[in-house]
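For this view, one protein chain was removed and the others were kept in their places.
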Amino acid sequence: MIVSMQKGATPEEIDAVVQRAHSLGMDVQLNWGTDKTVVAILGSNTGQLPTGTFAVLPGVEGTTRIMKPYKLSSRTFKPQDSTVSIAGVEVGGKRIVIMAGPCAVESKEQLMEAASIVKEAGASVLRGGAFKPRTSPFSFQGLKKAGLELLAEVRERFNMPIVTEVLSTLDVSQVAKYADALQIGARNMQNYALLSRAGKSKRPVLLKRGLSATVTEWLTAADYLLAENNDQVMLCERGIRTFEDSIRFSLDISSLPVIKRFSHLPVIVDPSHAAGHYAFVPAMAKAAIAAGADGLLIEVHPNPKEALVDGLQSLTPSDFTRLMQELKPLAEAVGRYI
Amino acid sequence: MIVSMQKGATPEEIDAVVQRAHSLGMDVQLNWGTDKTVVAILGSNTGQLPTGTFAVLPGVEGTTRIMKPYKLSSRTFKPQDSTVSIAGVEVGGKRIVIMAGPCAVESKEQLMEAASIVKEAGASVLRGGAFKPRTSPFSFQGLKKAGLELLAEVRERFNMPIVTEVLSTLDVSQVAKYADALQIGARNMQNYALLSRAGKSKRPVLLKRGLSATVTEWLTAADYLLAENNDQVMLCERGIRTFEDSIRFSLDISSLPVIKRFSHLPVIVDPSHAAGHYAFVPAMAKAAIAAGADGLLIEVHPNPKEALVDGLQSLTPSDFTRLMQELKPLAEAVGRYI
Amino acid sequence: MIVSMQKGATPEEIDAVVQRAHSLGMDVQLNWGTDKTVVAILGSNTGQLPTGTFAVLPGVEGTTRIMKPYKLSSRTFKPQDSTVSIAGVEVGGKRIVIMAGPCAVESKEQLMEAASIVKEAGASVLRGGAFKPRTSPFSFQGLKKAGLELLAEVRERFNMPIVTEVLSTLDVSQVAKYADALQIGARNMQNYALLSRAGKSKRPVLLKRGLSATVTEWLTAADYLLAENNDQVMLCERGIRTFEDSIRFSLDISSLPVIKRFSHLPVIVDPSHAAGHYAFVPAMAKAAIAAGADGLLIEVHPNPKEALVDGLQSLTPSDFTRLMQELKPLAEAVGRYI
Partner (left out) sequence: MIVSMQKGATPEEIDAVVQRAHSLGMDVQLNWGTDKTVVAILGSNTGQLPTGTFAVLPGVEGTTRIMKPYKLSSRTFKPQDSTVSIAGVEVGGKRIVIMAGPCAVESKEQLMEAASIVKEAGASVLRGGAFKPRTSPFSFQGLKKAGLELLAEVRERFNMPIVTEVLSTLDVSQVAKYADALQIGARNMQNYALLSRAGKSKRPVLLKRGLSATVTEWLTAADYLLAENNDQVMLCERGIRTFEDSIRFSLDISSLPVIKRFSHLPVIVDPSHAAGHYAFVPAMAKAAIAAGADGLLIEVHPNPKEALVDGLQSLTPSDFTRLMQELKPLAEAVGRYI
């Protein structure tokens, strides 16, 4: 960490910074610049030290991290790419994994039909929400336990692992009993109590990026999962909140090469939630594969017009089947396959 | 809700929109424009209807809400200003309520000293965190139950009600036993499971705005609390995430007149979390009062240099005492008092 | 345009809205909702009418556009895709056009070498800045006229058309004399005086998106060019300003399908300015092609370490050559070629 002193900081003020560093077991080195003094704080855990520890001292103008605040999710900590296994389906390898299905589980018929379509088209994991986070308390909140049971039933029938969202610490053990992978939604990315519980469940976890979380904050949140000795963590980019109003969220495509540079974790892209509209999903799905995504999470509904939740962003069976055909040569063009 | 059809939409497509509206118990009126047809969906609950219900139909170009998606928190629903009582301290009346104290409860001595200082300077509610949400799992997470007990002890000693954060559904009943008001943090604004529990506790709830939540989403989240028949809800503006990097969050001062126009709920401002640095807290506190805030939530620490959490944004006792002196004439200049 | 009245608006207030619409030659249709009245303003030019025209009237709660504010750039105005010819190189057709070269023209040797490399690797247009917009007045501002002359000389030598930026109304005629296409930079997207002049030059114009311009504002700015009877307009996505700080600008990949849906203009992507760092350029270039870009604008420098401007985002000759090899199969995978 770099602590830059104000112009005219006194020797006592500089010394207080040095003393604090020493009291925390860190070394320091002083840089006497023309206009101001800069104190370099040296040590292997400076990334986990809040910058305020020094910024609060008199005479300090500012502080800058040199080490990243995240640790377990960093490529420095683990240089090789990680892979995750969702009941035998490997994520992070040469194959790009397609996870598809309806936004919400609505009925046995709907889920069966969806599973049949997406499996036929080449998806290898089934998605579907049993617990739904809704912006309004007056909206449909999901089938809950009944939805989990339907997911489990359809898994057996189609031999496809399932990923589903868990919304509350109260539900982690129940969801983990049924699901092959737990999804933590964007609005819960920094719900640390939930992260700890999900990490402890030992299920693979797909951690969606918060609406306004930086990549650094996202990787730091992943540390909460990894800190529970759960190394089965996938990241999921699903769009960030910006000023642009022509789509629901702006897919941050550059987060992919950034994560690949700084982290070893696999990254999935959810073009459906970013777009908010089926018409924009295919272009965003293609961009994701070209930019290095390890998988896609796509909403497909047998009949989007009758969907109870987010039908607008769901692909029809025929649109999804066509998209899968278009994605295959793209995957090959980047040296992978679907 | 307004549904605008694409140029060249067929009569059958227009009719499908009309049929869907009727099936939901809504009336419609057709507007035959020069270039496109616009269908107005009429009814008293159109605000709670997802726009996708119509946007998903063939031939629809777009949809626009006329009614707001929030209901119970709206001024249309309740035209008169609401007031909240935190153990007898009224929020939303002529008096501007100052809630102050340390970011985290660290020890009995620290909390006692903080309470003594802020009470002496004119604060009427004591704040202090027993459960701390931290971006890194390696940071101090709060004293938890021991912290709640200290808060309760200090409340008795200084006769000041306390407000403290609740982080998890698992802790709601425990926190509600000790606290006079529950605080829901920014990162949990859309943690609906937590909102429902907190609403059910019947304690007054201070709902912080999410980092990237619009005012509309914030008021819709407040509906989750109000829907539990808990009318003791306060909003708390604490800065939003923008591109500006000279401070931690950009205090959205304009949210105050916007809320006062569209909602009946009282609004508190937290300049400490927005600023992230003590030097910017006073100007932001003053702006809040001038813009119509019903209260302030300010971090004060007996010795910020030694604070375990967020010392950089905490005011020293003397800075807080001076600020309180400066705020009093400002409150009077806007027809209120502290 | 939709004008929604406040609950309780008087008949006189509603009538004033109707009268204003009539005075502007528009028709109206009244929708009597349960809670509020909605006035639909009908006419073929409502998109160009400021919403404030009605919002300012007493009793009006809000206004919503149905028609887009842009006109000449819209697909409604011209349904077929437009193509642009840069001295014979067609943009917007089946071929994806690569425009590459140094950020700034520095010397004859540098420009010659850059042109030789990018042509050899498959680029068909040479880019290079003679006038440089710099955030600091103390930075290198470009070779200006001497730079234009070098560009013209290198064009003859390598038979590659050139695109270069024009910064000021004062320079339009001079730049237009040398360049095959004019580039309007992001910071000038709403410099309307410059847009008009550039439009009048009859040169093809590449209009970069403003740092915080919505797609709608960008297309409306393109109308300034098109309104000068200049139909040779290309858009260029180069990243938007968001809260994310791991790269310089967030490439808004979803702007591509959005523009393709609402406009007939070709779209180029500049991954170099978005990324700000060479390491992230390839992934973003690939994503652009997959998402439907009609071309790329890439910075290449013979020796980035010695570049006078933005060397960090420039590819080396070998990195560019490798990227071109990787882009070719991707272009084919989306049914195009380079």
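In this document, chain identifiers A, B and C correspond to the written order of the chains, with residue numbering beginning at 1 in each.
Heads up, the rule we're going with is that contacts are C-beta pairs under 8 Å (C-beta built on N, C-alpha and C of every residue); 3 or more make two chains touch, one makes a residue touch a chain.
Just so it is clear, the structure is predicted and the values come from calculations on it, not from any experiment.
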Problem - Neighbouring displayed chains - absent chain, whole complex - result: A, B, C
Fill in the blank from the handout: Of B:18, B:112 or B:330, the residue that touches the missing chain is B:330
Handout entry: Full-complex contact with the absent chain, from B:275, B:324 or B:338
Key = B:275
Exercise for the section: From the listed residues C:174, C:190, C:230 or C:321, report the one that touches the chain absent from this view. Expected result: C:190
Fill in the blank from the handout: Contacting the left-out chain: of B:87, B:152 or B:258, that is B:258
Practice task
For subunit A, enumerate the residues touching the unshown chain of the complex.
Solution key: 2, 4, 7, 29, 31-36, 38, 40, 42-44, 62, 64, 66-67, 76, 241-243, 245
Handout entry: Where the missing chain touches subunit B, by residue
Key = 212, 214-216, 240, 242-247, 250-258, 260-262, 274-275, 279-280, 282-284, 286-292, 326, 329-330, 332-334
Handout entry: subunit C residues touching the omitted chain (full complex)
Key = 48, 50-53, 55-57, 69-71, 133-139, 167-171, 187-188, 190-194, 196, 210-212, 217, 220-221, 223-224, 227, 241, 277, 304-305, 307, 309-313
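In this text, only the chains that are shown with their structure count from here on.
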Problem - Chain centre separation (subunit B, subunit C; CA means) in Å - result: 38
Exercise for the section: Would you mind listing the residues of subunit A that make contact with two or more other chains? Expected result: 212
